[in-house]
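Once you've had a glance at the structure underneath, I'll fire off some questions.
Every protein chain except one is present and positioned as in the full complex.
Labels run A, B and C following the written order; every chain starts at residue 1.
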């Protein structure tokens, strides 16, 4: 955001950007205030969790017409995106395995009823592999070599790095473009792996994002910019800030009417008991 | 925790305590370092969400033998505890309504498939009322007067303040102790409201807490104390700290073997890509 | 099926046909044996329940991109198709109401956690109306007039009779063809109702049927014909027969390998205890 030609501040929404901003900030090279909208509650919970829960099914059905009932699926990563994917797959009757590096997320997966295992252990038996890690080279040649014929591979995480495509762009494997966003990668023995969107984000390439969730995310982004623009001198230094809880709550409140949802109001007495204001913010900043 | 008679630090686990500590800190009256374990991920997610999901059903079955299928239930509050209660009730075939003051939690309830409404609007039709707010006087005489005959009222939130008991300890209402932890409060017209545990916590009074979840919580609490004890001079000031993410992750990792869960490991390349260490912490402190 | 020009028998698969056959049989006008495949277990449970569970979501997403989370939906009819639709909608976070004429199905809906109500009572508040009744004129002008702007109406039941289209093919309403299989019907005040597939079956017009389920149904149909062809003189009279349980079971057994499912085998002792043969049939004919 600029004012009279000068950059006033930055608001970032994608998963990778905050990391990069925090690194700039740590090394003193961040020259404007930045608001990390990506880690706001509305972004994490609504955009990641609910949006992926909805768009995964559509993306898979549109490209492959796969039946979910009884399918064995491994989901790599159990953050917000992974949680959304696992929830809808389980709900539709798939048997879901989870891989994780973070023990907290792994324990959540266990308690939610998913077997936590490594990709190596299950890759031979699954019908679908979905990456949601935010990391690179999660699905590698060693995994792809062991998949069974017809296994579907796709990425719901970020960018196009989660599946190591270089490792299968080799002479001995044949690629066949069978329809929009669908390639068959064919091994010398005839085995076919079904690769969606060439490893790019399935929800963006082969599905659609519910406009309602987009509205939540865009409102959050807009409010962050307005806050940076209107903030009195000195409120924000050249650092990275989380979105004030109050704004997160405001965005949410704007989106309740479509559900005909009716909020309750705190009495004076209750607000005092909780030590908060009647109009919020209702939770501490670190609340998720 | 004391050393040689001197208080070294404090670690707090219950929902109310952090508020009180932050107030002490703000006013400069906190005379030792404090770790807010209550807001650690393992406490919020495991103790609140999963524990209540399990113990609510047992508490209700043990005291009232209520059948869940088709029952209309209103859950007041959609934080960790409310989310757990709603999840198990919905899973068991109940029709669940949610009341909330916080628009973010309200929007989550909507997206999870619950009607968000006020207690006044649904209290006449529901079979069960459950409080999970952390607040006081959420169920008041005006609500109790409108409940139907046989409505069950109980508290999963905190303390014994969520249901305004004073308002029904009056001359015109008769209390009948029908069995352990179960009272019938009888209106002059014969209507009976079934009050569990006299408004105290159902999960502690009428159910049991899974020992596995207790182990998670106790381990977190113990590690916080060890950290305060071992911390070099100056690491912690007279302030309130969240549990270091690394410890949260360590506690979780200790509890994976019971599920035969297998963690994946980051490659050097992947750790570098994410800008984190291979052994974690895997998430920023504010991650939930 | 004919042999040397003569009709040998009939096998029927669609919902309406058995009724018609039973009427022919009752009045002595059925001139060949008929097998009612429609009421075989594999047809009722797999084709109706599971197939609709999968294809409803795809049909709605493809035509309208509707987000399911928090949407209010009324499903008319709680037979096999209705049960499948309700299960997937609930799983995806919709709030589902059911209408029924049959008290047994209505009670099942209650126990499964759905509010059973009449279309008149909820039609003003819902976002989506889905018919699964096998009946005619279930959604009538009186209902369509009361729907809110943007309400989606579609048919998963049978034929194109469930929505009374004649009643909205009138001069005062304008039809706009907004995209393939999607019409907006526009009221004089500007209200739009979103009509899918002009009231024809959504799963056939706007979605796809999982090939796996088709395989089950086609195998059942084929076996019924083979049975009629091979049956010794006199096994089948000019009447309507249910598919022999043994064949139903055989079809199912052919479809287990895709799931890597491993059947258990009865010991001699167990078969004797149950009074059945070790190779089945395992259930009485009337078992569903």
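The rule we apply is simple: a contact is a pair of C-beta atoms (placed from the backbone, for glycine too) under 8 Å apart; a residue touches a chain by one contact, two chains touch by 3 or more.
Fair warning: this is a prediction, and the values are worked out from it, not measured in the lab.
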Omitted chain - touching chains that are shown: A, B, C
Selected residue (touches chain absent from view) among B:69, B:244 or B:284: B:69
Candidate in contact with the missing chain, chosen from C:39, C:145, C:198 or C:239: C:39
Contact partner of the left-out chain, one of B:149, B:180 or B:208: B:208
Positions on chain A contacted by the hidden chain, ascending: 69-70, 90, 92-95, 110-115
Touching residues on chain C - with respect to the absent chain: 19, 22-23, 39, 41-42, 45-46, 50, 76, 99-111, 115-119, 121, 134-138, 161, 216, 242, 248-250, 252-253, 255-256, 259, 261-267, 269-270, 273-275, 280, 282-288
On chain B, residues whose C-beta touches the chain left out of the figure: 50, 53-54, 57-58, 61-62, 65, 67-70, 72, 88, 91-93, 125, 208, 210-213, 258-260
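Heads up, the rule we're going with is that only the chains that are shown with their structure count from here on.
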Inter-chain pair with the most contacting C-beta pairs: A-B
Separation of chain A from chain B, taking each centre as the mean of its C-alpha atoms, in whole Å: 26
Computed distance of Cα centres, chain C from chain A, in Å: 36
Averaged-CA centre spacing for the pair chain C and chain B, given as whole angstrom: 43
Multi-chain contact sites of chain C, meaning residues that touch two or more partners: 69-70, 92-93
